[in-house]
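As you look at this complex, bear in mind that one protein chain is not there, while each of the others sits in place.
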Amino acid sequence: MPFDALFVPPDVREATGERAWMQAILDFEVALARAQARAGLIPESLAEAIAGAQVDFDGLMEAGRASGNPAAALAESLPDGAHRGATSQDVMDTAAMLVVRRTLPLLDAELGGVASACARLAAEHRSTPMAARTLLQQALPTTFGLKAAGWLAGVDEARDRLAAVPLEVELGGAAGTLASLGDHGLQVLSLLAEELALDEPVLPWHTRRGRIGQLGAALALAAGAVEKIALDVKLMAQTEVGEVSESSAGGRGGSSTLPHKRNPVGSALAIACAHGVRGAASVLISAVAQEHERAAGAWQAEWDALSRALALTGGAAAALREALDGLEVDADRMRANLELTGGLLLTEAVSTALAESVGRTRAKALVADAARRASDGGRELRDELAADDQIELSAEEIDRALDPVEYLGSAEAFVDRALEAHERRGNG
Amino acid sequence: MPFDALFVPPDVREATGERAWMQAILDFEVALARAQARAGLIPESLAEAIAGAQVDFDGLMEAGRASGNPAAALAESLPDGAHRGATSQDVMDTAAMLVVRRTLPLLDAELGGVASACARLAAEHRSTPMAARTLLQQALPTTFGLKAAGWLAGVDEARDRLAAVPLEVELGGAAGTLASLGDHGLQVLSLLAEELALDEPVLPWHTRRGRIGQLGAALALAAGAVEKIALDVKLMAQTEVGEVSESSAGGRGGSSTLPHKRNPVGSALAIACAHGVRGAASVLISAVAQEHERAAGAWQAEWDALSRALALTGGAAAALREALDGLEVDADRMRANLELTGGLLLTEAVSTALAESVGRTRAKALVADAARRASDGGRELRDELAADDQIELSAEEIDRALDPVEYLGSAEAFVDRALEAHERRGNG
Amino acid sequence: MPFDALFVPPDVREATGERAWMQAILDFEVALARAQARAGLIPESLAEAIAGAQVDFDGLMEAGRASGNPAAALAESLPDGAHRGATSQDVMDTAAMLVVRRTLPLLDAELGGVASACARLAAEHRSTPMAARTLLQQALPTTFGLKAAGWLAGVDEARDRLAAVPLEVELGGAAGTLASLGDHGLQVLSLLAEELALDEPVLPWHTRRGRIGQLGAALALAAGAVEKIALDVKLMAQTEVGEVSESSAGGRGGSSTLPHKRNPVGSALAIACAHGVRGAASVLISAVAQEHERAAGAWQAEWDALSRALALTGGAAAALREALDGLEVDADRMRANLELTGGLLLTEAVSTALAESVGRTRAKALVADAARRASDGGRELRDELAADDQIELSAEEIDRALDPVEYLGSAEAFVDRALEAHERRGNG
Partner (left out) sequence: MPFDALFVPPDVREATGERAWMQAILDFEVALARAQARAGLIPESLAEAIAGAQVDFDGLMEAGRASGNPAAALAESLPDGAHRGATSQDVMDTAAMLVVRRTLPLLDAELGGVASACARLAAEHRSTPMAARTLLQQALPTTFGLKAAGWLAGVDEARDRLAAVPLEVELGGAAGTLASLGDHGLQVLSLLAEELALDEPVLPWHTRRGRIGQLGAALALAAGAVEKIALDVKLMAQTEVGEVSESSAGGRGGSSTLPHKRNPVGSALAIACAHGVRGAASVLISAVAQEHERAAGAWQAEWDALSRALALTGGAAAALREALDGLEVDADRMRANLELTGGLLLTEAVSTALAESVGRTRAKALVADAARRASDGGRELRDELAADDQIELSAEEIDRALDPVEYLGSAEAFVDRALEAHERRGNG
């Protein structure tokens, strides 16, 4: 497909590409033969012949149109005796699990890179005040560290979800009964799982596709955790906000016609990838109800969607990881933005301070009135408060209430909790 | 909405309806007050006043249009001092978790009913031969028990996925810092979680929505596990297949104009619900990337989608449970369908038997030739095999090879494994 | 469902609610009887008896569980002779088209209100300069009128798409052959279409659902056109941007705890609704492939999804219409934001002016250098340009190049074209 090199890092592209699938198919056949050799069903030498077979991958996909999958075409190039007891779906499903198992560490490395960058930002900016924004309006002070800690927790949760999906070998034969293996079915199943280091299923899952759907969902949610960060970054990088910018090293994010621009290119690519992962995941989730013992259509829809969901999750994570690694944070601008409303942001803090003497309800009303007057008159809230006789706070008390650093609540404690949780989890 | 009574059972409708949400909102406010009373921040009596407050729910939704959510409107009807430290999203998110926690047992009861029915069918029909069908073509014999065992495993996996979603309390205040609670933030958070018996989050999750997405996905996959069964049932219930039919007790599935029909109404309703759950889940999954500290749009999209996903998952499970509870199984018809191809279904068994003397490749070729002659000539495979001099199998050996009961491989063992796994899991 | 009153305006709620569906079902039955009376198949009096029948709607939905739809249950309460020739799907499909036809004008009124507001803003602010933003970075000047003109064109295109969906009557009988009407099938079909003022299909569309999917898509795209505007509004309303704000009349968008906030509540609700419409539309689009002559599941999934897609499109349009009607535009702030980069935004204009003497390539390089120096040194671009000997532009030429109003290109002409197109289209 076009654009893969634009969106997907090379290693992930390779791990989810056609050769990787073909290799996984071949690995299945070899492992099956070894399992059968260990069970005494075929000679050791046959297993080795299969392992050593030269397979010409070119054209196997087109050849696969006749049977609806490439596994049958490949099986025909193998030495006689190979593929025994297996059906095409055994091959394709197990190959899919191998592709997943080989790609997930690449994704986790990128996601882990994102997590590390978030952890670093959370620690460095544990106490850097900035405006929290709700419905895109400044609400109250928070710290950039707390924002980054939230990102971190989201990415780690997503990684845990990915790691929790069981990856099972598939072996059921044409009907899911392993009939052609006679009494050796369960034994070969068990040995095959061992050979490939995949989980052994309770029974074949030819049309029990919940875990494929779960994998799709976990990928979409991982890409979504990445997208949340990219969304915040691009919003903070707005010209009018200017709190962060992606690195412009190597001309990145520049515009030939508009030299002042610092486009959040990494964030944009990450978001674009996340859209794509959702589309692919929706295919996997909506294909879980498959007919009888093998589906005509829903199953075959999985291969491309799964490859795509994996590849673009990798693309999302890699693009954001690069963006965060080079992220320039402007703490002064964060502070300046906090001042934009002339203290209005801290009316809650003033009310809280005032409540001690006049009660919460009255405090809120008095401060709201002052805030309205300040806002309508374009004056500083501080002055308005000081001028109001009913507000019995000293200038010092008003100053403290209007200092964002004094009104961070548990922000820093939450950062610490998040970093500890990340530490406990480990980043591997 | 129209059609809720058609698709959703009454208890699930109630648990996900407007009153249930409003009650959950009120429960949050009461629990928050009790937590604060325990922390010594407000008097015990205030907590009790809130608990005893008469709230008029009518019109709260319409009133909510001004603030974009119903929580603010409700908070205003509470005694002064209520809602302290909380923001609307704290209320709505925690209420959502309460609605989920109260609805999930109802869903699990229906899903458990489906699982029980599947377990019963798996046990009863452990050895009932029927045709396995791949790409909707008869492939090899299997047992109805194995099919039902696959259904069972799919439903239990789906239930495990639902049970694995953490349900956390939300409390962060306007900026996620719990600033207005001063030094008591973490303490109140912890006490609130305790009051409501919800998990305590590491830090607020106002815009860390992966778990909402995970919940949506788990619901879609649960509905998908149900849909898989409904799909098989409606296919087996086809006039030309006739292996099962949904109960017609009480005129169910009948047609006034077509008295012979036995429509698989339960399966159809279950499938319809599963479509709807997927749509709602896609809303939840695609809304996970939310801006800054509270989203303007993506968050508000969750409430309806979550209610809908819960309700329709309940609808899917209930409709299928009813269908399975009354399912009529026609084992004779299963057997008769197995005979439809005159033994062609068992060519693999014949090849396997013949391979012992002539090798697998030659065996396959000889049997395939005989099968083709039988198929083209409209003759029984048995006769064709017996007439072929190159096929050195006795009539008795041919008969055994062509007996589906003799070629079930590990089908029954897989049934046992699935039933044991279900037993171990428990049905609660 | 909960939250309907929060998101959906009352008239749209009513038009898509259970009573509206039931009324449409009854209207079908009456029209069918009248068509048959006109064809001489039943006496006029029977048609009138059906028209006058008292139907008790309560409980019909729950009763519908036995047959999988409410039409059969309702048919039983009608005088003998009603419903002749029709199958449940004829009733439900035609009722759906009636519900759509009755709801679309309500949606179009809201969408037309949005379009009018956009047209007004486009005309009023045809020449109001503001920063165009690409990847959320200020790029070049544009006018607010051009932005609003783009909104307008998007909404009118969406309305055209909705109006282009054919709404056909459904009448095919149990098998789509109209067999029980004997030789009168086509005549009754034609008369029925006339009675209900719906289009007459070439042949029944029981399982030809592309137009249902098209309707779903058109609704999702209409909600998307609304969402695009809401997205721009909420971004422009950010505290740090401040170019527009939604009206705060009646306390709208206010926050009890944060009195300075002016939440873009209408935009948030509109975006939330658009998410929901997409979910519902995905159900309709993914259900188009329906089995044989009537589907078991995919068809039944349409009713709720269609009601929801209609209702939430109405919700999106209404919320945005309200927001735009009360929108406060701050042209001064737009101008001030344009100045934020100290002229860097207009480097392209300077290059273009300079290119006349030194060629485009050299002009671009010289200006880019000056821009970089200005940016790095925190100086005004104007001064940097004037100080550069290689840049042979007079102070006056530099000033003109740096005046955003002088660099609006075809912005105003595009506004005029869009307003003319809207005029030609009419707003009805």
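Note that the chains take the letters A, B and C in the order they are written out, and that residue 1 is the start of every chain.
The rule we apply is simple: a residue touches a chain if its C-beta (ideal position, glycine included) is under 8 Å from a C-beta of that chain, and two chains touch if they have at least 3 such contacts.
Since we're looking at a predicted model, the values are computed, not measured.
Undergrad: Taking the entire complex into account, which one of A:67, A:361 or A:390 touches the absent chain?
TA: If we include the chain that is not displayed, A:67 is the one touching it.
Undergrad: Among C:293, C:330, C:388 or C:403, which residue is in touch with the absent chain?
TA: C:293
Undergrad: Among C:20, C:221 or C:344, which residue is in contact with the omitted chain in the full complex?
TA: C:221
Undergrad: For the chain not shown, which residue from C:31, C:111, C:146 or C:191 touches it across the whole complex?
TA: C:146
Undergrad: Need a quick check: the contact residues on chain B for the chain that isn't drawn.
TA: 131, 133-140, 234-235, 237-241, 255-265, 268, 282, 286, 337, 340-341, 344-345, 347-348, 364, 367-368, 371-372, 375
Undergrad: Need a quick check: the contact residues on chain A for the chain that isn't drawn.
TA: Missing-chain contacts on chain A: residues 1-7, 16-18, 20-21, 61-62, 64-70, 72, 75-76, 87, 174, 180, 227, 230, 234, 250-258, 263-265, 267-276, 278-280, 282-283, 286-287, 295-301, 303-305, 307-308, 311, 319.
Undergrad: Please give every residue of chain C in contact with the chain that is not shown.
TA: On the chain C side, contact with the omitted chain comes from 68, 80-81, 84, 87, 89, 132-136, 139-142, 146-147, 149-150, 153-154, 157-158, 161, 164, 173-182, 185-186, 189, 202-211, 213-214, 217-218, 220-221, 224-225, 227-228, 230-232, 235, 271, 274, 278, 281-282, 285-286, 288-296, 348-349, 352, 360-361, 407-411, 413-415, 417-418, 421.
Note that in this section only the chains that are shown with their structure count from here on.
Undergrad: What whole-Å value do you get for the distance between chain A and chain B if each is reduced to the mean of its CA atoms?
TA: That gives a centre separation of 24 Å.
Undergrad: What whole-Å value do you get for the distance between chain B and chain C if each is reduced to the mean of its CA atoms?
TA: Inter-chain centre distance comes to 33 Å.
Undergrad: Quick one: which residues in chain B touch 2 or more of the other chains?
TA: Where chain B meets two or more other chains at a single residue, that happens at 68, 87, 174, 180, 227, 230, 271, 274, 278, 282, 286, 295-296.
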